[in-house]
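I'd like to ask you about the structure that follows.
Here the complex is missing one protein chain, while the rest keep their positions.
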Amino acid sequence: MSDHFTINLDSISATQNFASEMAAKIQNPCVIAMTGDLGSGKTTFTQGFARGMGIKDNVGSPTFKLVSEYKGEHLLLNHVDCYRLENEKDFFNIGGEKYLVPDGAITIIEWSEKITNVIPRDAIIIDFKRIPEKPDVRILMIEGWTP
Amino acid sequence: MARSFTTKFRVGCNKGYKLIVLGVETSCDETAASICSNSKILSTIVSSQIIHSKFGGVVPELASREHELLLNTIVQQALEEASIDKKEIEGIAVTRGPGLAGALLAGVCFAKGLAHGLKKPIIGINHLEAHIFANFLADPNLKFPFVCLLVSGGHTQLWLVKEMNNYTLMGTSRDDAAGEAFDKGARILGLRYPGGPEIEKLGMNGNPQAVDFPRAFIKNDNLEFSFSGLKTALLYFMDSKKNKKDILLEDIAASYQQAIIDVLVIKLHQAVIEANVNSCVIAGGVAANIALRIAVESKLSTTRVLFPDLSLCTDNAAMVAFLGELYLRNGVSSAMEFDIDPNLKLA
Partner (left out) sequence: MNILAIETATEVCGIAYYENDSIKGIEEKIIPRQHAASLPLFYKALQEKTGLLLNTLDGIAVSMGPGSFTGLRIGLSYAKGLAFSHDLPIIPVPTLQAIASDVHLDDEFHVLVFSHRDMIYHQKFSADLQQKSNAAVSKWSDLKPLIENSACFHIKCDTFLEDHDRAHKVQPSAKNIGSLALTYYADWVEEKPYALVPNYIAPFEIKIPND
């Protein structure tokens, strides 16, 4: 299996800065599948990531709209949120298939656990964890990408 | 401010003061259809209600977003309830954005086929604009200009509505919408779906001052919102065993709800003063919250405040049909080749 890479981030800005740097290093379309519970930092990470792609728009949570699309400097960003979806069938009902093969875009998926069966094999996987003893810290485990 | 609305206008469809218009809405979760004539809603059908009432709960295989499967049934029901035959339809209004591309296409393509088959005009409608115009359905005496707080699962926005086609976004949420804060808060508290009503029910007998949850930007002059910090504050609060033992769940729910309401009310008040208007409207699913309504009416006691019916606050086709009829009566329709726009903006 691919390499694992773990990083501890001790604040919102540390998470966003890391995400921003990661985005700047990714030049080609890809899928980033995020897993992790409520409040573990997935949207926060995405905000930093979008910034690193040169996106100036406000990046809000797409929980209800399911997908937000943004235009970055070199690539588009598809911000998908599967929180309200049941499974991959639900995902395809909304035309989700095109986000799994992003054309000139990066697709970043929150709650990707819901559609784990159709996440591409070469997707970057990021798992987010909190530790109750240190509320501000987030532990990210990344598979398929190293800095 | 120029609108990024690419519908081509065509003059000459004016058939007098009233038209029988079919409205179709498929921008996200709901499949909805409605008949409107002379600005009166003759019928309004929404898929989630049908599914719930028929099966007493959500049936996953039939549930959300199966617009292709459900649309015709919904349209037929709308016609039946309005006692209108499809040959009597004089115009079709369909949401063309913003929303999910796959969902929007199902509605727009069906609507185009029907419009072409019946040889009637069609108009593509902006979903957000339709939400704003739902307020005129609620109160025909509502006059421009007014401030609209659109607060739902997907939106927390303050709009200055000066007149038709003249809207200014005064403020929005940087992260989570208020409705989402309710929904996720409910999940953290272990409550069932839907979160907003569940928190409201639980918090009704609770003490809203029991826990001091953060109220982002409340002291700022800006009209921005942020609820993601509130969500994590609740998460941390529930993580701590000590907190969970000492304080009742209804007090936590009431306090969490109060934190959301305080921010909404203060920003709305600020917006009304800034815009110098006499009326404001609270639209969107969260507008159904009674505690919010009481707080708004109290804080904005000298302003005319309107709360549309819940059926108009959640996604529906009545608002689409209503707005569509307004456009079509004024000779505005869309060219055949109009496309969906998942990112359609209002201003």
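Which chain is which? They are A and B, in the order written, and residues in each are numbered from 1.
Convention: a contact is a pair of C-beta atoms (placed from the backbone, for glycine too) under 8 Å apart; a residue touches a chain by one contact, two chains touch by 3 or more.
None of these values were measured; they are calculated from a predicted model.
*Asks:* Pick out which of B:101, B:202 or B:216 touches the chain that's been left out of the picture.
*Replies:* Going through B:101, B:202 or B:216 one by one, B:101 is the residue touching the chain not shown.
*Asks:* Pick out which of B:36, B:111 or B:149 touches the chain that's been left out of the picture.
*Replies:* Going through B:36, B:111 or B:149 one by one, B:111 is the residue touching the chain not shown.
*Asks:* Quick one: say which of B:163, B:221 or B:337 touches the chain that got left out.
*Replies:* That would be B:337, which touches the missing chain.
*Asks:* Considering the whole complex rather than only what is displayed, give the residues of subunit B touching the chain that is not shown.
*Replies:* Residues touching the hidden chain, for subunit B, are 66, 68-69, 71-73, 75, 86, 101-102, 105-118, 336-340.
*Asks:* If the missing chain were put back, which residues of subunit A would it touch?
*Replies:* 88, 92, 95, 97-98, 100-101, 116-121
What we mean here is this: only the chains that are shown with their structure count from here on.
*Asks:* For subunit A and subunit B, what's the span in angstrom between their mean Cα positions?
*Replies:* It comes to 27 Å between the two C-alpha centres.
*Asks:* Sort out for me which residues of subunit B touch subunit A in the complex.
*Replies:* 28, 60, 63-67, 98-103, 105, 152-155, 172-177, 179-180, 183-184, 187-188, 228, 231-232, 235-236, 239-240, 342-343
*Asks:* Touching residues of subunit A toward subunit B in the complex: what are they?
*Replies:* Touching subunit B: residues 38-39, 43-44, 47, 58, 60-61, 63-67, 69, 86, 90, 93-96, 98, 130, 132, 135 of subunit A.
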